[in-house]
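A single protein chain has been omitted; all remaining protein chains appear in their positions.
Showing subunit A:
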Amino acid sequence: MNWPAVRAIYGFEMARFWRTALQSIVAPVLSTSLYFVVFGAAIGGRVTDIGGVPYGAFIVPGLIMLALLTQSIANASFGIYFPRFAGTIYEILSAPVSPLEVVLGYVGAAASKSILIGLIILATAALFVPLRIEHPVWMIAFLLLTAVTFSLFGFLIGLWADGFERLQLVPLLIVTPLTFLGGSFYAIDMLPPFWRTLSLVNPVVYLISGFRWSFFGTADVGVGISLAMVLLFLALCLGAVTWIFRTGYRLKS
């Protein structure tokens, strides 16, 4: 293993994160606070509690997941797309690094950033609502797994994209709707039967449900299923990344 290379890529990416700290930390914290004000205060005034959890607290795991997904994808996709766009990828391609080391560097950094943001949002939320975390180990596990999985997914998007527009396409048109419809702000059983059934094909439902279970012990679907779904998606992303590096798709001509 070429650990100095992993460290170099990881360090490079984290430096970019701190350099743009205002954008990378303050923006998600601000938007999450706005969600609290709008959803927590406005809706929370009418919906007192869901399954025994006060509405303000109920939405916290969903909001963290929302940030985790969008930040993981945005950081990882930009991280690998930009060198391809600027041409600096030549150095990575000509360096004595294996695909695994490249992925560890880029995905590791993207996941670190989104976990950091997730924790900052959790801390911010704790200022607004009383929180309890029933299964902290599982909470960390879901946080880690989701961050890694969606950073891998973002890395794939960054490899696939051939323009800045495409880079935004998947996050805007697929991930954001899935996240909003994934039960960030409501329990799935509050939906009419048709939509409830449809929700079960939305992978984000399983993430939010499992994550929320680690907080309050209540879930839309079984926590085992949630975990299995995350691991399945992780395996799919790993497979796709392996295939890309093996074939050189979009990386080498």
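Just so it is clear, a contact is a pair of C-beta atoms (placed from the backbone, for glycine too) under 8 Å apart; a residue touches a chain by one contact, two chains touch by 3 or more; residues count from 1.
As a working rule, contacts and distances are computed from a predicted model.
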### Query
Can you pick, from "Protein LplC", "ABC transporter ATP-binding protein YadG", "Aminomethyltransferase" or "3-isopropylmalate dehydratase large subunit", the UniProt name of the chain not shown?
"ABC transporter ATP-binding protein YadG"
### Task
Give the residue, chosen from A:Asn2, A:Ser33 or A:Asn202, that touches the chain omitted from the document.
A:Asn2
## Note on the structure
Of A:Leu93, A:Ala126 or A:Leu231, the residue touching the omitted chain is A:Leu93
### Message
Need a quick check: the contact residues on subunit A for the chain that isn't drawn.
### Response
2, 4-5, 7-9, 11-12, 15-16, 19, 86-88, 90-97, 248, 252-253
